[in-house]
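Below: one structure in structure tokens.
The complex is shown incomplete by one protein chain, all other protein chains being positioned as in the whole.
Let's turn to subunit A:
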């Protein structure tokens, strides 16, 4: 059972790390701000989610697991807000004076 948990952790965290890598490449290579934001949000949401999911079986206690999930939720909230703010200021600059 523990081996199964370890394998799950390895797979999920690797997948998460790959998503972060893909997001970073997108951030560096994509041509404009909106698509760069798009690349970043995938890494932030799904990548972090996979890493947290993978680490859950390794958590020492139930509270530790809940803390991990809370971290993911908070990161989601701040990443979503930051993306919206950046996109909004871009929009205003385009249409503004």
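Assume a contact is a pair of C-beta atoms (placed from the backbone, for glycine too) under 8 Å apart; a residue touches a chain by one contact, two chains touch by 3 or more; residues count from 1.
Heads up, the rule we're going with is that contacts and distances are computed from a predicted model.
K.L.:
Quick one: find the hidden chain's UniProt protein name among "Sporulation and cell division protein SsgA", "Multisubunit sodium/proton antiporter MrpB subunit", "ABC transporter permease" or "Chemotaxis protein CheW".
P.N.:
UniProt lists the chain that is not shown as "Multisubunit sodium/proton antiporter MrpB subunit".
K.L.:
Can you list where subunit A touches the absent chain?
P.N.:
These residues of subunit A touch the chain that is not shown: 74, 77-78, 80-81, 84-85, 88-89.
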